[in-house]
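Notes to accompany the following structure.
One protein chain omitted, others in place.
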Amino acid sequence: MALSLTKEFTKGLWAEIPPFRLVLGLCPTLAVTKSLENGIGMGIALTFVLVCSNLFISLLRNIIPSKVRIACFIVVVATFVTIVELLMQAYTYELFLTLGIFIPLIVVNCIPLGRAEAFAYKNGPLSSIADGLGLGIGYGLSLSALASVREILGNGTLTVWGGTPAFTMSPDFLPFKFLLTAPGAFVGLGLMLCLMNLIGKK
Amino acid sequence: MIPALLLMLGVGGVCGIVLSLASKIFYVYEDPRIAMVEGVLAGANCGGCGYAGCSAAASAVVSGQAPASVCVVSGKTGAEAVAKVMGVEVGNAEAPLSYNMCEGGSRAADKYHYMGVSSCKAMAVVFGGKRLCGVGCIGLGDCVKACVFGAVKIGPKGYPVVDDEKCVGCGACQKACPKNIIEVKTLSERLMKFNQKNDPLAPCAQTCPAEINIPLYINQLKEGKYKEAVRTIRLRNPLPLACGRVCPHPCEDECRRGIEDEPVSINQLKRFVSDYEMNSGSRIPITCAPDTGKKIAVIGGGPSGLSCAFFLRRIGHQVDIFEAMPKLGGMLRYGIPEYRLPKKVLDWEIQGILDLGIKSFCYVKFGVDFGLGSLMAAGYNAVFLGVGAWEDFSLGIEGENLEGCFTGINFLQRISGGEKIKLGRTAAVVGGGNTAVDCARTLLRLGLDKVYMVYRRTRKEMPANEVEIIASEHEGIEFVFLAAPTRVIGDDQNKVTHLEYLKMQLGEPDKSGRRRPEPVEGTETLLAVDMVISAIGQSPDASFKKQDPQPRMKELELTKWNTIDNNPATLQSSIPYIFTAGDAATGPSLVVEAIGGGRRAARSIDLFMKGKAVEPMKDSLQKKRIHESIFTHVDGVKKTPRAKMPEISVNERLDSFVEVDLVLPEVDAQKEAERCLNCCRICYNPDTDFPMAKKAG
Partner (left out) sequence: MGDLFVLVISCIFINNILLAQYLGNCPFLGTSKKMETAIGMAMAVIFVLVLAGGLTWILNEYMLKPMDVVYLQTLSFILVIAALVQFVEMFLKKSIPALYGSLGIYLPLITTNCAVLGVCLINIKEEYTFIESLVTSFAYAAGFGLALVLFAGVRERILLARVPKPLQDVSIGLITAGIIAMTFMSFKGMV
């Protein structure tokens, strides 16, 4: 049991790490990774939604009729997204403003819906939580990695939390602004994917 | 709290109500079986079956487009479950198989040498997939990648080879191929395929009236796969033994090697493989599609009727043949003498066709012993009319009815039937066609001292096969060219003594391109003969039209040549359920033409049986050539002599009706097959290595 739980958890960290292995949820990946702080924030928000919705759907999986299951999934996910939205508005308002529209858009981020359909609807609550936690953290790590690269090279800083940079490059460093723009996001993610492919599958 | 709850309830409620109303209003009836079938399918949405997902496959099954065994993942148990829902037997539908039309040869390496790209589709997008050939295989293996069952491999020659054992007929390779080279078809579809505009066809395959894939069978022969070669021929021609002996092989006229060298002896090779089968002692099994439960009457057991019956039977229909003569074979039996096509060979071949489960009734004449009414009453769904052309034209000259005068087909038929005819010592055969030559050579074998052939034009214009003319020259037949018979002179006992003819000279070419003979006044000449055989052509015997009491028969329209009028593309006559081909429709023509016609009629009958519109095949190449495939010169051909046809000596011939032409020995056949340039539409393999391959190597 414990072994399989660990397996469900760790597969999200490497074997199926989104968005690299599991090419889902690209929009926020591109949009919010201008700074590490955003990446971490998004990761936490998604992890919360994913774990809660997975748990909920897994608990309700015998009640939800299969014909309207997608609608039910959407409502469940949307509910938790709204909760996250309200929580962030209350406690991390600055972050809420920078992430902006991408918090409500977690609803249509394919990861929670996809996991609900592919995993939680078929598995018990414990494994579902492990699955959600793993994938959520994996997603957060991916975002953080991409965000770190983009922030350091693009802005010359690294902000972990609270808006003030924890680390700043020497003033001689000329920031590579391209990485902060939309094309930079696309190219950066493309190169990251390439890197992951290089490291090898599994 | 409360407004929020109210709102959500409201929005949810409204959405629910609208959707449930909409599902009532916009309800589209869907067969409940679709959901049931989908339920038993594997649900993997893999697309292996060739449909867009399981639900699409399920609706295809329910609408009858896909067999119960559609799902390639769930295997036999799945097929049984689907069959149970549908209430049918498993395996009722024909299994489609993938096959490749392009023979590629080593040309693939030659022509498609694109650096750095390994996708056929990509090549097709950029270059139209060609440097030279717009229709051929690109050979980069998109089909191989598409096949999830590992059934397609790129063969040693650079084009895909399909493993029939592994192929499930899913169609993925066909979809992946940008050139329509690899196709997934059922046996019926393959049997009923006709040459089309965009097919990769060599000139010989375009010319063959039966549309045999000639380069393919020659290639199979070359590789020693004789059985496969016979199978390839049988996809288009049920009478390879007969054709291999009597066909005037129009295909060889278009052979590309013939442009620089002597053409490949295609017909000899066909004869070689079919004789190989006959002499091997066992018949190669011929596969037929599952029974359709439709019954078709074939009237006339000649080449067109046999061909039509053969193909109808192979695509699953039940066929009965009705023949007026004592035995099946038509002109093959009664019009072609024993020394060209031994009856033993013909019997063996016809037996193979009847063994497919075709019933035959001989000695019954259409219009006399049975008619349209009795056929319909007996439950036949369609009729194929292949009664041939058996009425000899008369010369229309004085003295034609004297004792010792005969007409060509009638004479040959009586001899073949074993009748003893009172013969003379010297004979004149009037005419220059194959029937005339056959009559003349038969007469020699019957022991006559002298046989003349009297023809209006010169040797160059003679329509008979060149081989036959040469053989008759060897055998000592004397030709009287530029001579038009004017009178047959008899003695007081009404016996023929002389044939009077007028000398002719050639004038301006007429419509057919042959120079028109004009009589030279006052040149009447007498030829002392005691037999005159006129073999100047035949027309169909359409007496059944008057004899059949069935009123519907009056609707059957005839042309002014007494042939049965039909739509030349579909071969449907003026009565929708009557189809016709062969000499009865075209007037006297080649055996291979009748065979091709029989297959074409079979296709139309099949459409008619299925309740579909009887329409011609799209982009059909019937009697048309692909312009770009006809060359004026062929580079790189090293002249090598054509295999000589072995034949028995003239002395041996004249005493008997023993077959004159012999089959090629295996070594010679192999050598001859090597001469084939393995052409496709615009490419060919010259004897020398390809320049490209040499450079690369």
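First chain written, first letter: the chains are A and B, and each begins at residue 1.
Heads up, the rule we're going with is that a contact is a pair of C-beta atoms (placed from the backbone, for glycine too) under 8 Å apart; a residue touches a chain by one contact, two chains touch by 3 or more.
Bear in mind the structure is a predicted one, so any value in this text is a computation, not a measurement.
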Contact set of the excluded chain (shown chains only): A, B
Candidates A:G124, A:G162 or A:G190 - the one touching the absent chain: A:G190
Interface residues of subunit A (partner: the chain not displayed): 23-28, 30-31, 70-71, 74-75, 78-79, 81-82, 85-86, 101, 104-105, 107-110, 113, 181-191, 193-195, 197-198
Hidden partner chain, residues of subunit B it touches: 3-4, 6-8, 10-12, 15, 18-19, 22-23, 25-28, 52, 116-119, 121-123, 125-126
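By definition in this document, only the chains that are shown with their structure count from here on.
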Where subunit A and subunit B are represented by their mean Cα positions, the distance between them in whole Å: 66
